[in-house]
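With one protein chain held back, the other chains of the complex are shown just where they sit.
By written order: A and B. Residues from 1 in each chain.
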Amino acid sequence: MRRLVVWAATAAFALAVYLLLTLWSGSWGLWSLSELVVGAVLASIVGVACGGVLWERGGWRMLMPHRWLLLVLYIIPLFWAMARANVDVAWRVITGNIRPGIVRFDPGLKTELARTILANSITLTPGTLTVDVSDHSGAFYVHWINVTDDNPTPEDVCGAFPAWARRIAE
Amino acid sequence: MIAELPFTVAAVVLAGFMFVSVLRLAIGPTAADRAVALDTVNTLVVTTMVLLGAGLGQVVLVDVAIVYALLSFVSTLYIARYLEGGWG
Partner (left out) sequence: MNALLYALLAVGALFNGLGAVALLRFPDVYTRIHGATKCTTFGSIFSIGAVVLYGFLQGDGAGGTLAVHALIALVFLLLTNPTGSHALARGAYRGGIKPAQAVVDHMEKGKR
């Protein structure tokens, strides 16, 4: 039963990407019949081959629609942080004013997906770059371009992002 | 009707930035520097291909850009594993 749901979810996702890529291919509709058949076959194969690898144990929670809504809303604070990050980097490129270091902090996230979201967000936001994530303790090692505190809390380094990652994926 | 020319011009400008990155690829003191420069060039190539797809009116170029993005990601992961030392 579990394997069937895993297969169906992975295949549905693969089919969605395929259908987006072949949009407007049909002469009478959005998709031609051959594209639909080929897409279904390919999506089934992808579901069999990758379902077990991509699907984390206990990953059911991502099937809840409100998490997807949060993931879309998350774009707004992320984009704002990216804009600030780029102005910040531009300023440092021009003035050469840096004080780098690698700091350790523990945001206390448990699932792989939450850690992935937080690590990628950290890389894109002001002055920080994820260097390593400890698998069993969940500690983040972050290269910080302007160290203001030798033993920072997660809020010092990346603001509200750990809370967002927890809301989306835990 | 909107002109296609600005997209081609932007693509040419990005190609110029690609040369700047290739400079770091040539002089970078360590292998990691070269790998970072290569990663930057890959991103610029993807963006340039999408811009050229709009500028020349060829959607195929955008498809090529998608495949290039995925392949360059895999090659970056392999280079990173090589930099780590050891293939384990």
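Heads up, the rule we're going with is that a residue touches a chain if its C-beta (ideal position, glycine included) is under 8 Å from a C-beta of that chain, and two chains touch if they have at least 3 such contacts.
Quantities reported herein were computed from a predicted structural model and do not represent experimental measurements.
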Residue of A:V5, A:V41, A:L69 or A:V89 in touch with the missing chain, whole complex considered: A:V89
Contacting the left-out chain in the complete assembly, out of A:G47, A:P107 or A:G127: A:G127
Chain not shown, touching residues in chain A: 17, 20-21, 23-24, 82-83, 85-86, 89-90, 92-93, 96, 98-104, 116, 119-120, 123-124, 127, 129-132, 134, 141, 143, 145, 147, 150
Interface with the undisplayed chain - residues on chain B: 2-3, 6-7, 10, 13-14, 17-18, 20-21, 23-24, 30-33, 35-37, 39-40, 43-44, 46-47, 50-51, 53-54, 59, 62-63, 65-66, 69-70, 73, 76-77, 79-85
